[in-house]
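All protein chains but one are shown in place.
In this document, chain identifiers A and B correspond to the written order of the chains, with residue numbering beginning at 1 in each.
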Amino acid sequence: MMAFDSFSALLAMDGHAAYVWSAWGLTALLLIASALHARSERRHLMQNLKRRQRREHHADRGKAHES
Amino acid sequence: MQVIEPKAELGVAVRATIKRDMTLVLRRRSEVINPLVFFALVITLFPLGISPDPQMLAAIAPGLLWVAALLATQLSLDTLFRSDYDDGSLEQLLLSPQPLPALVLSKTLVHWLLTGLPLALMAPLLGLMLALPGQSYAVLAFSLALGSASLSLIGAIGAALTVGLSRGGVLLSLLVLPLYIPVLIFGAGAVQVVILGGNAAPYLAILGAQLCLALMLAPWAIAAALRISING
Partner (left out) sequence: MWAFIHKLGSPKWFYAISARLQPWFWGLAILLLLVGSVWGLVFAPSDYQQGNSFRIIYVHVPAAILAQSCFVAMAVSGVIFLVWKIKIADMAATVIAPFGAAMTFVALFSGAVWGMPTWGTWWVWDARLTSMLIQLFLYLGVIALRGAFASRDSGARAASVLALVGVVNIPIIKYSVNWWNTLHQPATFTLTERPAMPVEMWLPLLIMVLGFYCFFIALTLTRTRNEILRRESAKRWVRELVADTDRRG
C-alpha cells in the first residue's frame, strides 16, 4: 500500500527530494504563516481596542471627579 | 421637468471635445513628438545592445518594434487626463449632461490619433533600420494602427485610475502592461507570420475583435474610474 519501503526512502524521494520537499515546504510555510498572521492580527487588534477603551473609561471618570 | 439638453447635442459635444483636445495637444507639440522620439531611441538601443548583424536583427525585429511601440504608448498615457485634471476641466466633463463614456471615448480617440497612429506610420521606417524583410511593412503598420487603438483604450482605464495620485507613473505601468499582453501577442504575431510566408488575416481579425471588445467595455470602465479619481 505504501509507496516507500522506509522512512528514509520517503525522505529521499528517489533523488527528487530537493524538488518535492522544497515545493511542499514553501506551500506549508505560506499556509501556516497566513494562519498565524491572522491569529496574531486579531490578538493585536483586540489588545489595542481594549487598551483604548480602558483609557477612555478612566478619562471619563476623571472628568466626573473634576466637576 | 423640462428637458434642457436635447439628445441631438451628444454629437455636438463629442465633436467639441475632439476639437478642443486636438487643439490643446497640438499646441504642446512635444506631447506628440516625444513618444516618437522615444520609439526611435529604444529601437536604436537594440542593435547597440545585441548585435548589428542584419540576420539576427531581422529575426527579432517584429517583437522589438511592437514592444517599443507599446512602451511608447504606455509612457504617453500619463498626459491623457493629467492636464485636464490639474486645471479642473475634468470635473466639468463629469458634470456635463452628456454621457461620460461617449466623452472619454472621444478623448481616447484623440490620444490614438496623435500617438498610436503616428507610431504606426513611423514603424516601417524603423523596420528598415532593423532589416525587416520586405513583405511585412504594410502588415506592421496596419497591425500597429489597429492594436494601438486597443492600447489607448485599455491604457486610458489605468490613466483614469491613477490620475488623482501624485506619483502614479510607475504604478500606471504596473497596472496597464499586463493587460497589454494579448494585443502584443497578436500584433507581433501578425508581422512574424507574414515574414514566415503565412497569412496575417487571422491575426488581424483577432486584433480587430480585441478592439471591438475594448470599444464596448473600456469607455464604461474609464468613466467609472474617472468618477472615483475625481469624487474620491
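Here, a residue touches a chain if its C-beta (ideal position, glycine included) is under 8 Å from a C-beta of that chain, and two chains touch if they have at least 3 such contacts.
Since this is a predicted model, take the numbers as computed values, not measurements.
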Positions on subunit B where the hidden chain makes contact: 157, 161-162, 164-165, 168, 171, 174-175, 177-179, 181-182, 185-186, 189, 210, 213, 217, 221, 224-225, 228-229, 232
Touching residues on subunit A - with respect to the absent chain: 1-4, 10, 13-16, 19-20, 22-24, 26-27, 30-31, 34-35, 38-39, 41-42, 45-46, 49-50, 52-54
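To be clear about the criterion, only the chains that are shown with their structure count from here on.
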Distance between the centres, which are taken as Cα means, of subunit B and subunit A, whole angstrom: 45
